[in-house]
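One chain of protein is taken out of this complex; the other chains stay put.
Chains: A, B, C and D, in written order; residue numbering restarts at 1 for each.
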Amino acid sequence: MSKKVILSCVALAAAAVAVPFYLEGFWLQAGLFAMSAAIGAIGINLLTGATGQLSMGHAFFLAVGAYAYVYFGSEPEGGAHALGGLGLPTPVAALLAVLTAGVAGGVFSPIAGRLKGAYLGIATLALIFVGQHVLFNAEPVTGGYNGRTVPPMELFGFAFADTPELVVARVPFGSLERLWFLGLVLLTGAALFARGVLRGRPGRAMNTIRDHEIAAGVMGVPVARYRAGVFVLSSMYGGLAGVLIALVFQRTVPDYFGLLLSLDYLAMIIIGGLGSVAGAVIGAIFISMLPQLLSRYSDALPLVAEPGSGGVSPAEAARILYGAAVVVIVLFLPGGLLGLAGRLRPAVARLTPASARRARATSATSATSATSATSATSATTKPPLSPSPSPSPDTRNR
Amino acid sequence: SEKATGGGAAPSAVGGDGVKTGPGVTADKITIGLMTDLTGPYASFGKSLTQAQQLYFEQTNAAGGVCGRQLEALVRDHGYDAQKAVAAYTEIAPKVVAIAHFVGSPMVNALKQRIEADQMLTIPQAWATGLLGSKSIQVTGTTYDIDMINGVDFLAKEKGIKSGDKIGHLYFEGDYGESALNGSKYASQKLGLTLVEQKIKATDQDMSAQVAAFKAEGVKAVLVSVGPRQTASLVGVSLAKGMDVPFVGSNSAYSPQLLPTPAGPALLKDFYYMTAGTPISADMPAMKKLAADYAAKYPDTAIDSGVPSGYSAAAIVVDALKKACEGKDLTRGAVVAAHRGQSSWGAEFGTVMDFTTFDKPASLLSYVAKPDKAALGGAVVFKEAATSDLAKEYQVPVG
Amino acid sequence: MDVHDPRPPGDSGLVVRDLAVSYGPVLALRGVSLDVPRGSVVAVLGGNGAGKSTLLRAVSGTLRFHRGGITAGEVGFGGTRLSGAATSAVVARGVVQVPEGRRVFARMTVEENLRAGALGAPDRRSAAEARESVLALFPVLAERAGQRAGLLSGGEQQMLAIGRALMAGPRMLLLDEPTLGLAPMMAARIADTVREINARGTTVLLVEQNAAMALSLASHAYVLEVGEVVLSGPAAELAASDEVRRRYLGIEDPVPVVPGAAGSPVAARPALARWSA
Amino acid sequence: MITFLELLVNGISVGAVYALIALGFVIIFKATEVVNFAHASLLLVGGFVVARLHPSVGFWTALLLGVAGAAVVGALIEFLIIRRANVASHSVLAIVTIGVDIVLTTELTRQIGTDVLALGDPWRDRVLHLGAVSVAQTRVVALAVAAALIAAFLLAFKYTNWGIAMRATAEDAETAALMGVRRGRVSMGAWAVAGALAAVAALFLCVFPTPGLDRSTTFAAMKAFPAAILGGLDSTTGALAGGLIIGVTEAMMSGYQNDLAFLGRGIGDVAPFLVMIVVLLIRPAGLFGTRELARV
Partner (left out) sequence: MSDTYQPDGTDTSIPRLDVRDVTVRFAGLTALDAVGFSVEPGSVHAVIGPNGAGKSTCFNVLSGVYRATSGSVRFGDAELTSLAPHRIAALGVARTFQNIALSPRLSVRDNLMLGRHRLTRAGFVSAGLRLPSARREAAAHGERVTEIAAFVGLSERLATPVGLLPYGVQKRVELARALCMEPRLLLLDEPVAGMNGGERRDMAGLIVAVRESLGISILLVEHDMGIVMRLADAVTVLDFGRRIADGPPGEVQNDPEVVRAYLGAAAEGTPAKDTLVEDALPRSTEQAEQTENAGKTTTRDTAGKDEEVAS
């Protein structure tokens, strides 16, 4: 079993590494968008999925991350539109940007710690609107409506940019190819960290705050502080996603970090699966790839009309599909796509003899648990009428 | 590997006809990208642009194409979303030689560096000064600030605004409004006017509060650099509340779709807008032909300012291609260079443009147009294109 | 051990025949038959998870709220079929349930909770009458009329839940563990109440953990275990049965049974030392 | 002073429209505990029907049909989606309504296309002069309608069986069913009512001083969010108060933006959200909302 997991991990890693050697820029960029989205989605899943705190302001923290990186990493510019900058080494700028996003989350913590549910959700809307206002008005830092050029990341003298030119295995390595690897590393790190948090002491506390706030407090969890803490953590994930997306864009523009982006993130975790790392990643891939694929293959899709020809355009089709996916998944797949995967897995596993043995073993334990459940109430042990309720796929922390 | 890359130096080759080719050009085909908005806030504009350009390419193809090659448009709809625009650009960049129109200045801004690196001749359909200063990006006609300067000049000359008067300026947050504001600030300072600013966001619909503020200040005229909806509200409320002053808008402030709304009468009364692009109702052969051809090809669609705008933008790109063909080089760099070699382009479309410098607007000439129910495109030329003296002295901020 | 009830099917009281219920894959009731003749009090006993609440849900038609459903058999009342009917239709026939765990409308006031109960009443006048008798029965509800129900104490909520059901003027009352969490005196009061409303002609099906009380109230009782009726008969007979005394009245066998199981007797419990770290 | 009064009257008049929209949120929230992000698309539905039909059937009939149409769409959303979604958390349902909103808005804006549709109302662009202050007639009507509707719903929630049934269902559908409440009917009714209200709000949103219905009409719904929250999501009174507060704040901030330039121009749009944050810091359940109850 574990051998299989390792093997599939290795295969996955190999595939991920091979991608830049075979796929063109469009795909690399789409992949990078998905990676950035996945990082951000993991963050909001920690907050909304695992802790039950609805946030509609995630895009704000992406903005903070992106702009802070630019500000910390750029040299100041004079001229008609004077732009500030600290000119720090870019890795330091990236780190500081993530921290800044965390601080921004922390500043919001009096709200984040006190509110919940719909009230918090709508309160966080304020972040979007205030954020946009600041992005447009704090020109010396943000460049206003023009946005700012993003300095390419440079790690130990290696630039994640198109220049200097680099050819690996006869494939020209431009910024997208290089960033691909950076994205992979960041995403893997972010995912492992979140998994650790969810499976560890903080994760349990978060889940209990979601399920029963008072009980959490009485069990020793400082509820408001934890709420605020998770908010900060999720902001930092947003910040990291912002840094990555800025590197891919090469330029930050304020319009991008609007309400729609926030809603996208909510859709991601619903579609992927609430409360888990894998769910966030699956949802992020789905949501960020769907419009691009539809647009790219619009000519080949029967339903979708050519742009400009009337009828449902690819962008419209993508939006309708996306909205419908949210609805359909909640109606028919309560665990999200991840839950679906979880449900399919036993079916697939049954095909292989090794896992068949395992399946039998689990059904045996469930039978015993059913037996003991009944013996708790009746002295004479009767055979169970039915298999005990199979645990609903626990999608909490995969 | 045969992997195509978007960025960096694009591969080039020499074809059988001795013409050097690059991305988007094959032996018999030239592909031109259209980065448009068909689903977002500028959908109507995007649709007109796209259709007009497709019309132009068809006509060119019918006349033998360019450099022995047929033109083909590759259309991508970004729905006014920066990420989709970046994604779409990355997708089409290796496949096209130029971008005949690109809707949305935030999107063009986001891609500025790449467009420059790719030497992709791009015609944005926005007129903010922030888009100037890039060799590959060609802003057509005037920028918003020039229009506003010419507009203030028009107010002074024809509407009796004089030194000491207050005028209002209602503008959008963002590069459009703020470019325009630069112009109005400059002009009112030059003429000794006091400028009353009111900044709004695109989500604002009701201009009552702004009208109240203008009224309180006693403005004698109002400049308008917002969307058509806001214009309608502003003009309608002003009139209803007895603030009967002239209004002068930027070219994006007006849309003929407003005429049937309750604000229609107010718009017809004392509203003008400044534009470098000739209204399609203008009495010019090129416009008449375009109107006829367009109506023939797309009988069910209304004609708005996107039609002449898109059509002439397509002509700019095709002319650049033709010039590049003369030099037997259809690589992108050569196309941009050929384009930048033209100093007086487009007399047949109205205003003449100079493409040789790229840190100045291609023209300083603005028409004063006026809404008109009966006219094609909902507007007529009120005053022929002219450059005010103010505009000539004005230093356009770049970038 | 199945002491089957020899009586003929109830005279148009509640009739349950060969009922099977499942929650998805989980079969919660199988082949359950039961009669509650009109005007009687019938008790259902059984351990946790035996299916008692499931039985009441099947009668009231609320299984779908738990993703469950009737897979076989039927439920009838007063000669008409209840199985398959909507919950509101069941209430309209006069079959009203006090659900397990109180379930008061926490954000509504006590008064509004009672009014919610009256939604199922046949007419205004009977609702007004019911209100009076409910407030006489539980004076604390009158005192707290304006308080939000969620803030009542556990026992007060239980009273409210019962009072709310009585507001509908039921012909038949289904009570799911009505004395849960009630003080002894209040439990006694509930028992009196049950007797009283029964005397006024309401048929009662009573599910109780407090077997002593249930058997004292009921004329007839059924014992459910693991989804099946394992025992039934006149209440007095059951109360005298060793089996029932041992299992449900807490009267213990001298010898502990089934060591090591979850319900393990105390002797099997491993010792727990203090934690030191 | 005149300016102040003018702005105040303006603010109140805009606030009335926000209040109407907020009332829609409140009703759905009370009936299902869901924040209905699809309300914006219901606005579009209502407005669209009125705009398309008024030339052929006249304004009042068109309005009636618009109200009915939006009510039907609201009921359908409930029937097809909300009722069937078996989720633990109301936040998830809220996100579902975002999905619904995206689908509906995309399709409707496609239908509306590039037009600005007039609603053909009888008030046109007439204004009412109150001394030196003038206010659009449409807005006076809006204020009256909002106040009347809000009072009506306040009473209905408190005193009618419908209100009791609705709140009971929202809190615990199963137990409400045990009280004989026809859950489907009640929550469908709420959605239909919210739809109808959305159509009424759309009317006032799209008539003078705004030019008409177009794809950007939905933005206005965004501003009703702070209004609803600030008043308290489950309070009809709150909807009115919140709407007025937001309207006045916005008008004042815009009108005096020259004096407030240090905050950055265009603060008028942000101010409602700032006010909302401040209120929530002091009263986490809004001004009139009931605090979440929890006891163990």
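Quick note on the criterion: contacts are C-beta pairs under 8 Å (C-beta built on N, C-alpha and C of every residue); 3 or more make two chains touch, one makes a residue touch a chain.
Because the structure is predicted, anything quoted here is derived from the model rather than measured.
Asker: Pick from C:33, C:126, C:147 or C:241: which residue touches the chain that isn't shown?
Answerer: Looking across C:33, C:126, C:147 or C:241, the contact with the absent chain belongs to C:147.
Asker: Which parts of chain C are in contact with the chain that was left out?
Answerer: 47-49, 101, 140, 147, 151-156, 158-159, 177, 180-188, 191-192, 209-213, 215-217, 247-252, 262-267, 269-277
Asker: By the contact definition given up top, give the residues of chain A that touch the hidden chain.
Answerer: 102, 192-194, 196-197, 199-205, 207-208, 210-212, 214-223, 225, 229, 232-233, 368-369, 372-373, 376-377, 379, 388-389, 391-392, 394, 396
Everything that follows uses one rule, which is that only the chains that are shown with their structure count from here on.
Asker: Going by the average position of its CA atoms, which chain sits the greatest distance from chain A?
Answerer: So the chain farthest away from chain A turns out to be C.
Asker: Please compute the C-alpha centroid of chain B, do the same for chain D, then give the distance between them in whole Å.
Answerer: 37
Asker: If I count partner chains per residue in chain D, which residues reach a count of at least 2?
Answerer: If we look for residues of chain D contacting two or more partner chains, we find 86, 106, 110, 222, 265-266, 269, 294.
Asker: Give me the residues of chain B that touch two or more other chains.
Answerer: 39, 47, 173
Asker: Spell out the part of chain D that touches chain C in their complex, as residue ranges.
Answerer: So the residues of chain D touching chain C come out as 86, 161, 164-165, 167-168, 171-182, 290, 293-295.
Asker: Of all residues in chain D, which touch chain B in the complex?
Answerer: Interface residues on chain D, with respect to chain B: 2-3, 6-7, 10-11, 13-14, 106, 109-110, 113-116, 118, 124-127, 134, 136, 205, 207-212, 214-217, 219-220, 222-223, 250-252, 254-258, 265-266, 268-269.
Asker: Quick one: which bits of chain A touch chain D in the complex? Just the residue numbers, please.
Answerer: Where chain A meets chain D, its residues are 48, 52, 54, 110-111, 114-119, 121-123, 125-126, 129-130, 133-134, 136-138, 213-215, 218, 259, 263, 266-267, 270, 274, 312, 316, 319-320, 322-327, 330-331, 334.
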